[in-house]
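Handing you a structure now.
Heads up, one of the protein chains got dropped from this complex, but the rest are sitting where they should.
== chain A ==
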Amino acid sequence: MKVTIDGHEIEVEPGTSILQAARMIGGESVPPAMCYYSKLEGTGGKCRACLVEVSKGSEADPRPMPKLMASCKTGVMDGMEVKSITSPKVLEARKAVTEFLLINHPLDCPVCDQAGECDLQNLAFNHGKEQKRFKEEKRTFAPENIGENIQLHMNRCILCYRCVKTAEQLTDKRVHGVCGRGDHAQISTYISAAIDNEFSGNMIDVCPVGALTDKTFRFKSRVWFNKPYNAHRDCPTCSGKTTVWMFGEEIQRVTARKDEFHEVEEFICNSCRFDHKDTKDWVIEGPRKFEKFSVINQNNYTQKLDKVVMKTEKQILEGRQQDRVKISMKEIPFTDNESKE
C-alpha cells in the first residue's frame, strides 16, 4: 500500500497505522505520541497528541476525512495522503492538546527526575504555547507508597494507561490500575498493595512523564550530568541489555535501552534495574547515543550520526584533472623561491 505523508511516499504493509508509517519515514513529520507504545498492545487513542489531517482518504474514496484523525489508531489505506507538520490545522490542534495535558501538570520540572528525557517536556517545547490560560487550582493527590523501588507522583500523571498495559502484558498479576473517573481518576494500587513483580520496574521506563520514577535514583543527579553507556550482563530472567547511567565510577541508574521514539528496545527485570549498581556486574559496550537535540548530549561529543552516502560521480566530487593541478599549484615549485636567495 502506498501512503504519502507530508509529501513523502512510502510503501507499507496493510494494517499499519499512520503513525507507524510516519515513523518509517522519520524526521519531522513523525507525530508526537504520549500514550501510544508500539511494544504494548491496546495502547493509544487517549492523549490525542498524534492528530493528523487526512487530506485524501484512499484511492477508491478520495474524499478527505472530516476531522483530524488519531494517527496511532488509524490504519493506512492505499493512496492515502496525510498532512502532519505541513498542516496548520494539525499544529493548532497539537497546541490545544498540549495545553490540555498541561492543565493538571504541576510543572515542577526543576524538581522532577524525568526532566531531560520527558516526553511531555519535549511535546510542550516543540508544540506548546508559551503562556497558560488555566487559572483554576490544579488537582493534587496525597503521595502514596506503591512499593520499594517505584515512586509515584500522581500530580504529574497524564493518564496515558501505558503503565497499566505494561503490568497487564508483562506481569502475570496486575495489582494497580486507574481508579476513579474524570478529574478524580488516578493511578493507584488496590488498597496500597505493593507492586513487587519482577518486571514491574518497566513502568518507570514506559511512563512518558515523571509520574513513575526510580526510587534508587531519586534526586541523585539530573539526567544530563550522567554519562549513559550501553551495558549487558548475564541475567537469568531478562535479556540483560541495558543502559547504565554513570557519574564518575558510580552507576547511579540502570534503564532499558530506549530508541529514538523513546520506546524501550527490550524490557528488563527489576534485579537488573535496582539491585545491580556495581560496575563489576556489567560489561560496558560503549557510550549510548541520543538524538541530536537531546539535552543528554550536553558536553558529550559522541553524537548519533548517520553516515552520509553521496551517490555522485567521482568527477563531480574530485573535479577535473586540469583544475586539480591549478589548485595544488604543482607546476610552481616551492623550493624555487628559496634557492634563488
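Note that in this section a contact is a pair of C-beta atoms (placed from the backbone, for glycine too) under 8 Å apart; a residue touches a chain by one contact, two chains touch by 3 or more; residues count from 1.
Convention: contacts and distances are computed from a predicted model.
Q: Select, from "NADH-quinone oxidoreductase subunit I", "Molybdopterin synthase subunit MoaD", "Transketolase" or "Acyl dehydratase", the UniProt-recorded name of the complex's unshown chain.
A: The UniProt record for the chain left out of view names it "NADH-quinone oxidoreductase subunit I".
Q: With the full complex in mind, choose from A:Ile10, A:Leu91, A:Ala115 or A:Leu159 the residue touching the hidden chain.
A: A:Ala115
Q: Of A:Lys220, A:Lys241, A:Lys258 or A:Lys289, which sits in contact with the chain we cannot see?
A: The missing chain is touched by A:Lys220.
Q: Which residues does chain A use to touch the chain missing from this display?
A: Contacting residues on chain A, toward the hidden partner: 108-111, 115, 218-222, 224-225, 295, 298, 332, 336-337, 340.
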